[in-house]
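Shown here: the complex without one of its protein chains, the others still in place.
Order of writing sets the chain letters: A, B and C. Residues in each chain are counted from 1.
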Amino acid sequence: MNYVLRRLLMFPLVMLGVSVFVFVAIRLVPGDAITAMLGTESGLLTPAQRESLAAYFGLDQNWVVQYGRWLIGLLQGDLGLSVTYGQPVSQIIMERFPLTLELALLSMLIALLIGLPAGVFAATRVERPSDLVVRIFAMIGQSTPNFVLALLAIYVLSVGFGTLPTMGRFVPLTEDPLGNLAQLILPALALGTAFAAAVTRISRAAMLDILGEDYVRTARSKGFSQSYVIWRHALPNALIPVVTLSGVEFGYLLGGAVIVEQIFALPGLGRVVLDAILQRDYALVQGVVLFIAFNFLVVNLIVDLAYAALDPRIRYGES
Amino acid sequence: MTIARTLVSAVAIGAAGIAAPLGAQTLNVAWSQDATGLDPHTQTAFASIRLLELLYEPLVRLGPNLEIQPAIAESWEFSDDATTLTFRLDPEATFHDGSPVTAADVKASFERILDEATGASARANYTSITGIETPDEHTVVFQLDGPNVPILNGMGSINAAIVPASAIEAGTVGTEIMGSGPFTLEQRTPNANASLSVYEDWHGGGIAYDGIEVSILPDETAILASLRAGQADFALLNDPLVATLVPRADGLELNTAPTLSYHVLQLNASRAPMGELKVRQAISCALDRQDILDAALLGEGEVTGPLTSPAYRNDPSTLFCYEQDQDRARQLLTEAGYADGFSATIMAANGEPPTAAAEAQLIQSQLAEIGIDLSIEMQEMNVYVDSWLAGDFDMAVALNGGRADPYTMYNRYWTKDGNLQNVANYIDDTLDSLMQEGRVETDEAARKEIFAEFERHLAEMAPWVWLYTGYTYTAQRDGVEGFEATPTGSLFGLVDVTLSE
Amino acid sequence: MSFLGALLRHGSGRIGACVIAVFAVAAILGLTGLTPHDPLAQDRLARLQAPGATYWMGTDLFGRDILSRLMVGIGQSFAVALLSVGLATVVGTVLGLTAAWFEKLWDGAVMRAMDVLLSFPAILLALLIVAIHGPGIDTSIVAIAIVYTPIFTRVVRGPALSLKTRSFVDAARTFGSSRRYILTRHLLTNLVAPLTVQITLALAWALLTEAALSFLGLGTQPPSPSLGLMLSDSRNLMETAPWMLIFPAVVIMLAVLGFNLLGDALRDVFDPRTRRALG
């Protein structure tokens, strides 16, 4: 397990890197929280008024002090107060993250449930029409911008069927499972299509390679049927590249969620960051971006664990 | 197609189940921008004011055609020399915790607004108050440093809302809602949704339903879709391109009301060549205001001069060069020494208003016809506001807020000591003296004449080129009646709404 | 067997190459001004006109010809994609190669830095950069390049590590060839295959990101058209003027499809096993 241990040790290092990066980046953005809040009216503030507001927003200290105070707070689990929401950043994250997480997991599920079988199916029928059909669909899936998909979905549903996934509010799974699914199925489809296409192509390529390997030939020489050989011998090996792809792709899902949440008006974490940047809410941007980066690293760790579980060569290392 | 069919029915069942059916007497409202804060004294963003007007109450209120109506104050009058203003409070008025609204609360509220530490941006409108007395629990007398008729209008803005003195001491004004308005705030998830319920013993009378469920849908096409899907009963729309689609959908009604805020092309007179009067006038003559209105807002609005409030608005065709006259424009340019035109940049904010990009491109193509070559700089809202406040632009496409009273609307730009002088980049004695006259004049007819003269001079000096006013749009499903829009865009009209099956 | 011949014999390669060729011609015509109408000219009488005789693809809100704007838009979007991916390739290759060659500290530092960038959702990273630098074509290029550099670094570092162990590198070492010679002549020339495949896929992805950025109002600025901008302009007019949405959306899809097909074909052409099948 030393491989995974080494990855764990890298966590704080990368997180520190991210925290510095986002802290500096958001402060380089012109304009501050006061202009964001008051707009053109902020010109009416007298210097004294501006100072008192700046103090309230914590904009008056120099950067190093602000970073120091934020970092110390971070270590005690206090991500600071969001100016625009008037709530602690950690509370906003806890409220908004379930939606984005569920959206990302649902699209990942869709991607894997559609992508993997399609990829394997296509690989076993190489050069036959069904292989071509799967590849074309995968290609189109990967080529359509997700916001076009989202726009069309809303238009067709509201005009054609007079129904729409609930907007503005999150229907938690615990309260109303059917409502929750109804709300998230469409955004998850819009977000997950490109991912499903990628999984199809990766699993198809992996399966093609694996079916040519010696150990598959050995399995066949034992008299096992084609489906058993695929399911028992080929698939476990094909999962490895798919798992790796899912790790990287999960990062994109969190990013892609920003646009899909905007169009479907879902109060997720993706939109919070978008608004926070526009509102110059420093504490919120820093907190949420750090949280998303943390998630990304956790997901990659899970991918590594899955990697080790799938492939003993990693788990035991070289004998 | 079977998969799609089952998918859609799943969504249908889910959606219907969720949107609270009309029966439970909740009004589902949708709009695209959420309040940026909850302190009535410091908030100026339109989205914040719209929400706070339902939770707090000022002393008086502006009616559908901007006449002064009672709110917390039952009655009011100026002294004969208009230097003192006395209000008599409605004894029935109570805060949401049942405590009565007293003169002490009014006094504490105004002291908070006038205190610089609060950062109340509308403070400039009340600086003429020199003293506040509370002879008894229900009377408040304001001493003014001089005759100031517009202050009564100022008292009608939510920025002058009355908050409990106890809340001011506790410093909870921005975080806890304790107003005397028709609704109380049950729950709010910023940038997502909010729930309001009716305040039973609101002194303004009963309301025909139990509460309002607000959804923030940033994408206006989504608002239209939610109206169609029955998820929203009532909605506010900014973008005329979307609003004009509402009448097409069956079961939806669109109400339009002219607004006070005005679309304007601000010129920077402190920079060459805009410093030349003839150049500014040439620009004013070169633009076809109606054509820009037709293209950018699909004609949804009216060409206007500087004054937009109904009481003072005049017929714009009487103003300088309000008919496009390209030859005169070229002639003015040559007289100013710019026969073969010049090049400049025009700045606009992304999506603020939604039609900004379109307006910039139309202005660019129209001015190109007389040799003025514009390059467009679209900026993110905050960056735009920073440059706007610093006056750091050649030209700027803007949508500026209007006020019922011309003085409170323009004293910040067109008076010698207006604090947004560096945005106006132009001042002369006539403008300043007319503004002061208008401030002190108590007679309505005389005031109207003063400001008409002020408007003509402004159009002629053309520091800015006023274009048109748009509409505020509200859309509702059948069964929602009784809403009356106002030029200020206030949603106070929701108080009279009735819901029927 | 010539490389191009193999590419054209490959099923999806042929389609991909044709699609990209068509768009490339359109882009060149667009950028050199040979469009049916002036993309910026506003025809007051023909506002929001459906596709017809004079305007084959209809007009937009200001009466500008959609077809001409599309041709310029393709040129604009291709330019952004090519420049940003080019930048990412150069930086990624240098980082990837040096990380693979020096290993130990430098490799760790480079990979950790890439982890930091990768842990940022792409759109947010682009958003921050655009917010700092202000919207515009150059910022989109830098934003997309920064987002894509980590991917190129990894695509180069992996194969470079394995190439380093190949005998012809050992042979070069025994001759005493210089480090620069080995890195360029031996490692780089053999990385052309994975790099080209990644470049075509990156171009497809860059087109989508440029469109997304413009959709959020942060990409290329009006009045010069880009595919993303035309898409976002058409958003509120979806019902009144559907052609304003359909044509740009179809063009983006086909362009991205073209690059993906090309990428797939290149992968087969470069892979010796499948190359033989192509004769």
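The rule is simple: contacts are C-beta pairs under 8 Å (C-beta built on N, C-alpha and C of every residue); 3 or more make two chains touch, one makes a residue touch a chain.
The definition used in the following text is that contacts and distances are computed from a predicted model.
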Identity of the absent chain, which is to be given by its UniProt protein name, from "Glutathione import ATP-binding protein GsiA", "Heme exporter protein CcmB", "Sarcosine oxidase subunit alpha" or "NADH-quinone oxidoreductase subunit K": "Glutathione import ATP-binding protein GsiA"
Neighbouring displayed chains - absent chain, whole complex: A, C
Among A:Arg27, A:Arg50 or A:Arg220, residue touching the chain not depicted: A:Arg220
Residue of C:Arg47, C:Arg157 or C:His186 touching the missing chain in the full complex: C:His186
Contacts of chain A with the absent chain, listed as residue ranges: 2, 6, 9, 211, 213-215, 217-225, 228, 232-233, 236-237, 240, 310-313, 316, 318-319
Those residues of chain C which, in the complete complex, touch the missing chain: 166-168, 170-178, 181, 185-186, 189-190, 192, 272
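By our rule, only the chains that are shown with their structure count from here on.
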Interface with more contacting C-beta pairs, comparing A-B to A-C: A-B
Inter-chain centre distance, chain B versus chain C - centres from mean C-alpha coordinates, in Å: 44
Whole-Å separation of chain centres (CA-atom averages), chain A against chain C: 22
Residues of chain C whose C-beta touches two or more other chains: 131, 134, 235, 238-239
Multi-chain contact residues (two or more partners), chain A: 29-30, 151, 155, 159, 262
Residues on chain C engaged by chain A in the complex (per definition of touch): 12, 112-113, 115-116, 118-124, 127-129, 131-132, 134, 204, 208, 211-212, 215-216, 231, 235, 238-239, 245, 249, 252-254, 256-257, 260-261, 264
Chain B contact footprint on chain C (complex, rising order): 40-42, 44, 47, 61-63, 130-131, 134-135, 217-218, 221-223, 233, 235-240
For the chain A and chain B complex, residues of the former touching the latter: 29-32, 35-46, 48-50, 52-53, 56, 84-87, 92, 95, 151, 154-155, 157-159, 161-171, 176, 178-179, 181-183, 185-186, 262-265, 267, 271-272, 275, 278-280
